[in-house]
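Yeah, one chain of the complex is gone here, protein chain that is, but the others are all in their spots.
The letters A and B name the chains in turn, as written, and every chain counts its residues from 1.
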Amino acid sequence: MINFTVNQIAEIIQGEIIGSTDSSIFSFKPLETAEKGDLTFYYNEKYEQLFKNSQATCIIVSKTNESSPSTNQVYIKVDKPYEGFVKLLKIIDKEKKIGRCGVHASAVIGKNVTIHENVFVAPNCVIGDNCILKSGVELMPSVILYESVEIGNNSVINSNVTIYQEVKIGNNCIVHAGAVIGSDGFGYIENKFDGSFDKVPQLGNVILEDFVEIGANATIDRALIGSTIIRKGTKIDNLVHIAHNCEIGENNGIAAQTGISGSVSTGKRNRYGGQVGIAGHLEIADDVTILAQSGISKTIPNKGIYFGSPAKEHLKAFKIEAVLRRLPELNSEVERNSKEIIKLKEKIGD
Amino acid sequence: MINFTVNQIAEIIQGEIIGSTDSSIFSFKPLETAEKGDLTFYYNEKYEQLFKNSQATCIIVSKTNESSPSTNQVYIKVDKPYEGFVKLLKIIDKEKKIGRCGVHASAVIGKNVTIHENVFVAPNCVIGDNCILKSGVELMPSVILYESVEIGNNSVINSNVTIYQEVKIGNNCIVHAGAVIGSDGFGYIENKFDGSFDKVPQLGNVILEDFVEIGANATIDRALIGSTIIRKGTKIDNLVHIAHNCEIGENNGIAAQTGISGSVSTGKRNRYGGQVGIAGHLEIADDVTILAQSGISKTIPNKGIYFGSPAKEHLKAFKIEAVLRRLPELNSEVERNSKEIIKLKEKIGD
Partner (left out) sequence: MINFTVNQIAEIIQGEIIGSTDSSIFSFKPLETAEKGDLTFYYNEKYEQLFKNSQATCIIVSKTNESSPSTNQVYIKVDKPYEGFVKLLKIIDKEKKIGRCGVHASAVIGKNVTIHENVFVAPNCVIGDNCILKSGVELMPSVILYESVEIGNNSVINSNVTIYQEVKIGNNCIVHAGAVIGSDGFGYIENKFDGSFDKVPQLGNVILEDFVEIGANATIDRALIGSTIIRKGTKIDNLVHIAHNCEIGENNGIAAQTGISGSVSTGKRNRYGGQVGIAGHLEIADDVTILAQSGISKTIPNKGIYFGSPAKEHLKAFKIEAVLRRLPELNSEVERNSKEIIKLKEKIGD
């Protein structure tokens, strides 16, 4: 439950109030469910009808919006309505966070563990020998750290996460529930005679740099030797798989269920849609975007947008797709042409 | 271990006995492994050879089946053999279930938690402040509930599940092991200058209505604001991802590893094959079936069956696929035609 006046909100997001200003806001809601007492936002014309019919007490809109609020309704005009709204969410989010610290009695702590006094360890966590938890770290219930794990300042690890030995997590990271960091890479030597597999010990580790976020049930395998690295600022969504010895560049955004095979290195500012697959040992340039469900089988040396499985430059892929959609007609046209040619040949006595 | 006579079974499933009736059944087995003392079922002609050679003591078959049981074997004829068999499984399943209740001493319970006297909380569960567990709820070992989670009557949550704050689960739901419900949506504002991401707080929740089942290691993200909703009767398989602010309609069936992007709404009775992907903000009509591995990039306003990535109406997709399979031959035909045309032009002195 929140309680703001429209005036307070307009001040926070530095917006212009259109309509009566003495209303109070008790909740933030999406456009489709916002009612009296609620604040919402509108900028995507797709939802114009919802906007026009909205009973929300206050709507953050774009400066260029020319509509007028209904009776008992207020608009707040700003340059970027979504960004303004997020500013408010951040304030509420900050207020919600209780500065927790302390180690719950049920947590099991190994030998030679360093825990800063400002750390929160929830019930049923297990912390292996030689781990280091720096200031502001929060471990939610049932987080398991194997030996010699390091976690940097203010990083939050959610429940049922497993972090294998020697993994290093930077500052201000978030790891969501059920994620596994540092499991063995999928490495075997194949016995050519019977097709059996001989396991190759995976003796490297995983390094997450600062401001990395890892989604729920995502998995990041440890390196054979050396490190699997996720560079600063990269955000990884749920159920993503990063194989051993990958080096994922700075500020990548990797959507859900994408899988990146072993020893891939990606550039800066890559964007991966959902369910993308990348084959092993490839290098991806800076500023590459791969659209959802694409499969990358070759190194991508140049920035751009790619689509398809196997992927092509996206405009090329879209052109191919356009023809593909009329492939049966194309086929018929070819058959007709073939028949016409036979007739023509007969006609001219070929 | 079970112990039924053939007569008892025939009575339960209201079937007609063909053959000797005094045999006993000690186990239910699949057709390929059923032996003396076992009961099995047969209706799919694909497995006719297994059926004919089966040594099972009792086989549930269709009324239209005209074979005769071998010596010491009994058939029970019913309209729908599989449905009859499932009826038996349900009886055994019910008998197996022990009415468990009580809170294990190792569970850690927060402040102001409401637990009905008829609830089972297994070892090592952690229940956050202000949670509510209604009658018949079962939490298997190491279930973690953050604050203010509500779980309705008779819902079962399996081990190592994490449910984030404020999630509401209805009555008669099942959540399988390792699933994560209520993790943060993948929402960031991108800094255009350096491509870095600014996290948008995800302050909404997740609502599962009644009779929802969530598969092992599936993930359902909380809404930005408002709720991610899974409507009544919907069944979600393992490793499925549902992003923030989705509204999944009633009685959907979503097979393993499908991913649904943010703010998608689906109609009633949708069916999704495995590994389907749906792009963000789309609306899917009632009675839509999407075949496995398809990718949906546009709103689907009409019921039907769709296939492909990007998806087409399935009969169209199959026609395209038929031509695609002979694309090299089509290409050769076009090349031949082009050459013939040149020859024809030469011949007529063009």
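Definition applied: contacts are C-beta pairs under 8 Å (C-beta built on N, C-alpha and C of every residue); 3 or more make two chains touch, one makes a residue touch a chain.
Everything numeric in this text was worked out from a predicted model, so none of it was measured.
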Which residue of B:67, B:191 or B:331 touches the chain not shown here: B:331
Residue of B:181, B:239 or B:279 touching the missing chain in the full complex: B:239
Residue, one of B:4, B:28 or B:42, that touches the chain absent here: B:28
For chain A, residues in touch with the removed chain: 106, 108, 124, 126, 142, 144, 146, 160-162, 164, 178-180, 183-184, 186, 188-190, 194-201, 203, 217, 219, 221, 223-226, 239, 241, 243, 245, 257, 259, 261, 275, 277, 279, 281, 295, 297, 309-310, 312, 316, 319-320, 322-324, 330, 333-334, 336-337, 340-341, 343-344, 347-348
Interface with the undisplayed chain - residues on chain B: 28-30, 32-33, 46, 82-83, 86, 89-90, 92-93, 96, 104, 106, 122-124, 140-142, 158-160, 174, 176-178, 211, 213, 215-217, 233, 235, 237-239, 251, 253, 255-257, 268-269, 274-275, 287, 292-293, 309, 321, 324-325, 327-328, 330-331, 334, 337-338, 341, 344-345, 348, 350
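Everything that follows uses one rule, which is that only the chains that are shown with their structure count from here on.
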Chain A and chain B: spacing of chain centres that average the CA atoms, whole Å: 24
